[in-house]
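Here the complex is missing one protein chain, while the rest keep their positions.
Right, chain A next:
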Amino acid sequence: MRFKDVFSIIGPSMIGPSSSHTAGAVRIGRVARQALGGIPTEANIRLYGSFAETYRGHGTDVALVGGMLDFATDDEAIPDAFHHAEQAGLNIQLYTEKKPVPHPNTVDLLLRSQADAISIQGCSIGGGNIEILKVNRFPVKFTAMQPTLLIFHTDRPGMVAEMSGVLRRAGVNIGLMQVVRESRHGKALTVIECDQPPGGTVLSKIGRMESVSKVRVIDLIGEGGRA
């Protein structure tokens, strides 16, 4: 089932004009910002397909940037996102590309901050729903409609048991889990969709595990934005 609940059909509450080109874009921008772990200083946006063809009229550009500023989909400041970005010291570069992509509405985002960098490939599949298909070079597939952990680590035996053990002890149920690695013993990424928001204790326990380099939480649920 691509669409899992009633609010993926009725909803989101959003700023127009397009659920796929505007609301979906806000969410992809927000996923990227949360994957970076803070406000970026530099954003490189590459639009493909229908995103590239029609971004101006749909405000896809302002929506992506609004998401990077952690705006929710119905934040009335979205139309002025470029202005807010300038004030926040976020430098934006936008390109349109032609190469074949998995979905008509696809974007590659590369975000940098003083401390870190992340790249995300996201698709907007309709009705404001999104799929994240790449994090850095790792192929993944998640919707961000559940609190989602991104755990960056190196491949070693026992990792999966240890990570899931921390979640089990905290009473957090795993809805979906993906483990992707570059090579045996190489860099790896684990994506875990949780049925309950993982608390701070879970994050710090996983963060302290051997061979984990960083943990990020993607959480668009409350759509609270601008915390």
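Assume a residue touches a chain if its C-beta (ideal position, glycine included) is under 8 Å from a C-beta of that chain, and two chains touch if they have at least 3 such contacts; residues count from 1.
Operating definition for what follows: contacts and distances are computed from a predicted model.
Taken from the listed names "Pyruvate dehydrogenase E1 component subunit alpha", "Crp/Fnr family transcriptional regulator", "Amino acid/amide ABC transporter membrane protein 1 (HAAT family)" or "L-serine dehydratase", the protein name that UniProt assigns to the chain not shown is "L-serine dehydratase". Those residues of chain A that touch the chain absent from the view are 1-20, 22-23, 50, 53-54, 56-59, 61-62, 74, 76, 78-79, 82, 104-105, 125-128, 195.
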